[in-house]
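A selection of the complex's chains, in situ.
Read from first to last, the chains carry the letters A and B; within each, the first residue is number 1.
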Amino acid sequence: MANSKFEYVKSFEQPDFLLPNTWVVVRIDGRGFTKLCAKYAFEKPNDKRALDLMNAAARVVVTELPDITIAYGVSDEYSFVFHKSCTLFERRASKIVSTVVSTFTANYIHLWSTYFADTPLSPPLPSFDGRAVCYPTVMNLRDYMSWRQVDSDQPRPHQHLYNTTFWALIQLGGLDNREAEKLLAGTVSGDKNEILFSKFKLNYNRAGDYELVEPGTHSAAEAADALAEPEQQSKTQAEKDKKKRSKARVVIEHLDIIKDDFWDRRPWLLSNKPGKTPKEP
Amino acid sequence: MANSKFEYVKSFEQPDFLLPNTWVVVRIDGRGFTKLCAKYAFEKPNDKRALDLMNAAARVVVTELPDITIAYGVSDEYSFVFHKSCTLFERRASKIVSTVVSTFTANYIHLWSTYFADTPLSPPLPSFDGRAVCYPTVMNLRDYMSWRQVDSDQPRPHQHLYNTTFWALIQLGGLDNREAEKLLAGTVSGDKNEILFSKFKLNYNRAGDYELVEPGTHSAAEAADALAEPEQQSKTQAEKDKKKRSKARVVIEHLDIIKDDFWDRRPWLLSNKPGKTPKEP
């Protein structure tokens, strides 16, 4: 049979299974978005339409791949967290990463005109790269998400408030670059917050940049009947869970995820199963 | 410094460098395209608009990533071959795969309306997954490409000619399923070819399904000044090469790549460098 002569090449494919029982984070990043921001004249420092488009594309990814527990975006990157009990695609890294990246990209392109009605896309089109990382514990996962939040501020600890005020003065206040620079010279944080509020009624909220997409079904009620051990979960129950989650309302929130409050109000993130109180190790 | 507290999570990222000096094939596959074909009423067995759209998207990928030596498509899959001397993204597998998948997807979605003017896209959108495989020798690479060609015919060795004729009778000849079946019962290959040509002026050409996208600059003239060893190539020369290839006209051809002829006419595929006569081992 002719096929057998060539089929040996299949043996060159190397397995890339992600370690079982670990949280899988797929992070995608906009490719060359600095150029893109310039090309489509994104507003500085954060263009609302651009962020809304990111969130809308992420929302579809979370809806179509119900193994995702939570998703979290900062500027032109988005992190999708797969539950540690997830067995999607036998946990093959390239299959998971490429599916997330492709689904996200498809919806980003498709929804572009909804958010940028007057700015048609032209080549080279926006695109994203991605990678998968495994985190063994919830604490590692939480630190990962804090890292993304902190990292997006670095290396400019006080820079962000400065930028927000600077661009507000220019875009909302009609100043030019030089005037805005002059006005801000020597100010401290309190001064800038004052300017933002008194001049533009803006309440500077650091957490405002971080977007969170998560399935909306989690409740204390669910916690009671959640199963203790993913491995022992019956097929039927798993099927039910999957359906339930795929129907879940996906909500988008703006939050500071470094604080305990975020985690305290989401006990299912610490559990072996969404909706369950934590019990491990 | 706040950052250092979380930054340790970066150490969980596992390196995934592809072995140097091997041909890298990134193969992408349409996800759930059987459903998609039904949803958008693709013509059987091969919808010309769908294939043209695949080729158009692949053409952009080849143009934007000049490290690609050749690309090759069959139905809803496409294989992109990176030259063995390629150092794109330090040969990180997930970065290369996700970039190809994302660029392809973006253009597939963006160009959809060009090829399906009357059939607007609706969710769930078309998407693709992908993987990277390394092949140490040109012979392995050639066998890989032959495998894809043969595989797309399997498990139906003589089925393809049957299908082509069957659907021609229905779509072009106005027969219904039962009539077409009856007419073809007991026919041999010669009979079917005769039907195709006499009734529809169709010349059955097995190779017609396989699409090939390749940069068009290769010439005997280039062979002379090509460098012998990728490792020793100067930065300047590498820069020049890259520019030249990125400007190259990308051509799409329909070919049988299993035959020697295909390879004999592309000596650069056997060389260490596009445009060079082979010399290794």
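FYI, contacts are C-beta pairs under 8 Å (C-beta built on N, C-alpha and C of every residue); 3 or more make two chains touch, one makes a residue touch a chain.
Everything numeric in this text was worked out from a predicted model, so none of it was measured.
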How many copies make up the whole complex, given 2 shown? 4
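Note that only the chains that are shown with their structure count from here on.
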For chain A paired with chain B, centre-to-centre distance based on mean C-alpha positions, whole Å: 31
List of chain A residues in touch with chain B within their complex: 2-3, 5-10, 12-14, 16, 28, 31, 60, 64, 93-95, 97-99, 101-103, 105-110, 121, 123-135, 140, 143-144, 146-147, 150-151, 154, 157
